[in-house]
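Here the complex is missing a single protein chain, while all its other protein chains stay put.
Up next is chain A:
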Amino acid sequence: MNGLQPRILVIEDDPQIRKFLTITLTSHDYTVIPAETGREGVRLATSVKPDAILLDLGLPDMDGTEVISMVRSWSKMPILIVSARDHEDDKIKAFDMGANDFVTKPFGTGELLARLRAALRDSLLAVAEDTVVRAGDLCIDLTAHKVTVRDIAIKLSPKEFALLKVLAMHAGKLLTHKYLMQKVWGDAYVEDNQYLRIYIAQLRQKLELDPGRDQFIVNEPGIGYRLEASGVTKGQA
């Protein structure tokens, strides 16, 4: 970040939402570059080279997914999608194009900032293997293969640990089913994500203390999973 505030390109056609996003992000020490249309957004992305893009999928001049593919042709900068709940197909398409994460309309400030932080962190910090990831009560020692919840040791099978490890290394960031399958089971299983559902359920069973209030693993229907980002710290063991 070179000591400067991270610059966020906000591509959003609705003036009210653009205004609200600008105020919120500015007050949390981000610099906002607003764009009204997809075309303007693509132009600004090229000229300004922001640290991340906040993109509304429903733009008047072009399809949001087109913006993603244009940006992705030359840059890996994080792209966060803003979309309504009922545009699931668009959302999945956006992820196939290379979007990093999304927030669903209507979203809260807390959620938006958490996603943005995770996306920026993920792109700026390469996660070293020899770290301990803490997310609330959960502590994962990636080198020692030890997992504790409120200091109680949890016994995980190798696959369960492998899955949790991938989630922890990208804590707070949404990982698609495809990505998780590939990392944990290998390329041969990419299209068949049924094992993933079962293993996630097993992890929840072992890690979540109060079944009514899951703290750690968040499900994004149709897209993937994320490890809850609140209170994530990473450090040496």
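Here is the rule we use: a residue touches a chain if its C-beta (ideal position, glycine included) is under 8 Å from a C-beta of that chain, and two chains touch if they have at least 3 such contacts; residues count from 1.
Everything that follows uses one rule, which is that contacts and distances are computed from a predicted model.
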Practice prompt. Determine which name in "histidine kinase", "ATP-binding cassette domain-containing protein", "Phosphate/phosphonate ABC transporter permease" or "Phenylacetate-CoA oxygenase subunit PaaC" the UniProt entry assigns to the undisplayed chain of the complex.
Written response: "histidine kinase"
Worksheet entry | Touch residues of chain A, complete complex, unshown partner | 14, 16-17, 20-21, 23-24, 27, 58, 84-88, 105-110, 112, 157-159, 193-195, 197-198, 200-201, 204-205, 210-214, 217-222
